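The structure follows.
Left out: one protein chain. Kept in place: all the others.
Letters A, B and C mark the chains as written, and numbering starts fresh at 1 in each.
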Amino acid sequence: MTFVEFLQQLINGLSLGSVYALIALGYTMVYGIIGLINFAHCDIYMVGAYIGFFAATSLHLPFIPTLILAMAGAGIVGVLVERIAYRPLRKASNISLLITAMGVSLLLENGFNCIFGGDPRSYPHDILKQTNIELGPVHTDSLHLIILATSLVLMVLLQIIIYRTKIGKAMRATSADKDAAALMGINVNATISATFAIGSALAGAAGVLVGILYNSIDPYMGIQPGIKAFTAAVFGGIGLIPGAFLGGLILGVIETFVTAWYSPLAGAIGFIILIIILIIKPSGLLGKKVSEKV
Amino acid sequence: MPLLDIKNISIQFGGLSAVDKFSMSIGENDIYGLIGPNGAGKTTVFNMLTGVYSPDSGTIMFDGKSIAGMKPYDITRMRIARTFQNIRLMKNLSVLDNVKISFVSQTDYGLATSILRLPAYFHQEKDIEEKSMALLKVFNLDGKKDEKAANLPYGEQRRLEIARALATNPKLLLLDEPAAGMNPQETQELTELIRWIREKFHIAILLIEHDMRLVMGVCEKIIVLDYGKIIAEGTPKEIQSNPKVIEAYLGEEAPHA
Amino acid sequence: MMKTYVKKLVAFLAASAVVFVVFSLLLSNGVINAYYKQIIMTVCINIILALSANLIINFTGQLTLGHSAFMAIGAYAAAAIYRVGLPFFFSLIFGSLVAALFGFLIGLPTLRLKGDYLAITTMGFCQIIVVVLQNIPQFGGAQGMTGIPAETTFAWVFFTMIITIIVLYHVVNSRQGRAMISVREDEIAAEAMGINTTHYKVMAFTIGAFFAGLAGGLYAFLMMFIEPTQFNYFKSMDLVIYVVLGGSGNFAGCIASTGILTLLPEVLRFLGNYRMVVYPLLLIIIMIMRAKNIRLSRLVGMFRRTGKEGDNNAAA
Partner (left out) sequence: MLKKFVACALSVALVAGFAGCSGNASGQGGSPAGGAAGGTIKIGFIGPLTGSASSYGQSSQRGLQLLEEQTNKAGGINGQKVKVISVDDEGKPASAVNGGQKLINSDKVAAIVGPVTSTSANSLAPICQRYNIPMITGTGTNVNITKSGDCIFRTCFTDPFQGKIMAKFATDDRKAKTAAILYNNGDDYSKGLAEAFKSSFTGTIVDTETYNTGDKDFNAQLTKIAPHKPDVLFLPDYYSVVSIIMKEARNVGIKSTFLGGDGFDSPELFSIGGDAVNGAYFSDHYSATDPSKEVAQFIKDYKAKYNSDPDAFAALTYDAGKVLFDSIKKTKSTDANVVKNAMKAYNGQLVCGNIKFDSDRNAVKAAVIIKTQGGKETFYKKFLA
């Protein structure tokens, strides 16, 4: 593997990683605040892609309005899912919430398959020009850079929201202890809805961008990237915004180099790393160790 | 040779020495109290004794063997039992089942015996049943043997936790603030109970407690800890009048009566 | 103590024999055609799987999302060794032992983890095993293993289920079972009572893996064809759903919920395309009902309540 090839694979890794990071942000936010492995998150990503698709094709909207419409739409779906399916289970055990999330995931996937059919659809070609960028011997393309930039911007934006705004403080309080937060006068339900709104909007944005990048969307597009992004979120330290971003990038790079080395292993490498990390440092790369007081 | 002999154990958490050269020894049938203001290191000493932490230095000899750094379940098998400050009962299980669990480490029939229901299973289970019921009768909880542990009133939950600890047939019983949250009447009953346990089970007891009525009423010897160091040792009367103890508790020089 | 136990066991075996005879008659004279026989046998296999997962999830309180990996190992090991010439019964046992070994190997490192982290790690292991199986040429890789003879009959499946129920019931109602339940209730208190919690978690994992392997072996010789993605973590999720809806810790609830939830997709077949929309919808509704304390097992209870016994708990 020549140096140029190494550099190119690094760029490939970062591009793939930026896609994972973008989706992982939503996962880590929802998990960080209400401790739920939201299986349905990757399907809200799919819903966002479809809303963007219809905005771009039937409403002929250019890129920015499509993106905003998709984020808004996905946000609303996220809030509805939380309001209808998750809120009644707020007191229930963790496993019941997990199963309900699984149910919502299947409902969204098969529902969309029933309504829109399973055939892949693609965004109009001119919605976001994908130009090839040559940096000397190595190359990348404008779309991957946009995705990397978007996930960076969204990460910073999220950090500001969470650590600089009132709603952010409410989120952190709810994440620390729902009941205590309620005692402090924080409207826990509104905070959780806000978390889902933001997390789902992120998923919507990811859906549109990735839908355009690979130029194909289908009702089951969320499953595979969902697992990878979720692995990245845990890998980076579940519940930590920078963790999701870092975890996504590192996972992308590692997966790319393993694929380059011996590709049949690529499918499992994401999980192998995850397990090693979890056994050595259960709270992930950036997470801090939380031991139970006797 | 004392039952328990602790020599100069200390432990630091991130540079802050929680316990500094703590030494103490208890005989076969003594009741000692360990008191001190909050954060003095009482529970840390307890946790070192029960294997939750292992001391940075010093030795803990129990029954002639060193137990520093041993795993909690091994220490229990060395016949040291403990209760918890915030009563860790098995809430969803019945009172009887809570006690039966203590006999797991004392019985030895294997998995195959369980699966095939060989005679050894029935003998040992009958034995467990009888011992558990006997213990519950002694703590007059036998009437509520099928009651869920969570449904018991606070006083009875504390009694069940002590009964469960005694079920592991200990030589030394460690009580972690047993009177916490108890009204005077319950504390009085607890004092009787502890005295009675010592007579009936011939065991040593080490008690951490803030409730002075209980400590003074029950303990033969009291050790006072402050900022991880022993500042006083002696009989209840000596401790009551010791100026350093009062200062540690009340914070300023006591007016000379 | 022994007397009551023997009485209960004999009554249970008698009842099972009655059920077996009833079903065999229905099968032989065609009232239950091959389609329902296939489903009922799948129900029995799922019950073995659910009970083994129940031991880990409900009794020992360790949420595993990778239980179907042991089913895969059992299926492939049994099918492979059978092809080498081992008779059917010993192939099943071999498959189960290999699965139990993996249960032990996977259990040791992961069982230090708690709650969600354990769930994620076991899910990871499940996907790794699927990828590994896809890369073993002798097992046919992604094309799967064809030509497995149909050795599994209704008798095999039914009696294996009965034996599984008895064995797991015996484990739960013994000192080992009590130790596992104490781990679920409060691990720190259990350690303070002299129980090596890791030892019993790994034991629960290994026993669970053994029976999952056994169910996998029966599945392979029922389906006559196995391929890796059948056993991915979606299958584990099905098991978690059966176990959780079965109610915490009682055998009858777990059996009932597994039976009903295995039949549900088949009963809903008349819905055609909407089947896979209605099924998750029902799932969500059941979970919400459950949270509002309208328990599925109690629903079934109301439906066939005879005695006065309440929803008694673990050490039934």
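Keep in mind that, in the parts below, contacts are C-beta pairs under 8 Å (C-beta built on N, C-alpha and C of every residue); 3 or more make two chains touch, one makes a residue touch a chain.
Computed from a predicted model, the values in this text were never measured in an experiment.
Participant: The complex has one chain that is not drawn here; which of the drawn chains does it touch?
Facilitator: A, C
Participant: Touch as defined at the start, partner being the missing chain; which of C:Gly107, C:Gly124 or C:Gly144 qualifies?
Facilitator: Candidates C:Gly107, C:Gly124 or C:Gly144; residue touching the omitted chain: C:Gly144.
Participant: Could you tell me which of C:Thr42, C:Thr164 or C:Ser248 touches the chain that is not displayed?
Facilitator: For the chain that is not drawn, the touching residue is C:Thr42.
Participant: Any idea which of A:Gly32, A:Pro219, A:Gly248 or A:Pro282 touches the chain not displayed?
Facilitator: A:Pro219
Participant: Contacts of chain A with the missing chain: which residues?
Facilitator: The list for chain A reads 2, 5, 8-9, 12-13, 15-16, 19, 109-110, 113-114, 117-122, 125, 132, 139, 141, 210, 214-216, 218-220, 223-225, 255-257, 259-260, 263-264, 266-267.
Participant: Even though one chain is hidden, which residues of chain C still touch it in the full complex?
Facilitator: Considering the whole complex, chain C reaches the absent chain at 8, 11-12, 15-16, 18-19, 22-23, 31-36, 38-40, 42-43, 131, 134-135, 141-144, 146-147, 150, 165, 169, 223-230, 250-252, 255-256, 259-260, 263, 265-267, 269-270, 272-273, 275-276, 300, 303-304, 306-307, 309, 316.
Heads up, the rule we're going with is that only the chains that are shown with their structure count from here on.
Participant: Indicate, using Cα centroids, the chain positioned nearest the centre of all protein chains shown.
Facilitator: Chain C is the most central one.
Participant: How big is the gap, in whole Å, between where the Cα atoms of chain A centre and where those of chain C centre?
Facilitator: Once rounded, the distance between the two centres reads 33 Å.
Participant: Taking each chain's centre as its mean C-alpha position, how far apart are chain A and chain B in Å?
Facilitator: Taking the average C-alpha coordinate of chain A and of chain B, the gap between them is 49 Å.
Participant: For chain C, which residues are shared contacts with two or more other chains?
Facilitator: 188
Participant: On chain B, where are the residues touching two or more other chains?
Facilitator: Correct list: 84.
Participant: For a test of understanding, state which residues of chain B touch chain C in their complex under the given definition.
Facilitator: Per the stated touch rule, the residues are 50, 71-73, 76-77, 81-82, 84, 88-94, 97, 100-107, 109, 111, 114-117, 121-122, 124-126, 128-129, 148, 164-165, 167-168.
Participant: Give the list of chain A residues in touch with chain C in this complex.
Facilitator: Contact set of chain A toward chain C: 35, 37, 85, 88-89, 91-96, 98-100, 102-107, 110-111, 113-114, 227, 230-231, 234, 238, 264-265, 267-268, 271-272, 274-275, 278-279, 282, 292, 294.
Participant: Along chain C, where are the residues that touch chain B in the complex?
Facilitator: The touching residues are 1-2, 5, 167, 170-171, 174-179, 181-182, 185-186, 188-197, 203, 248, 313-315.
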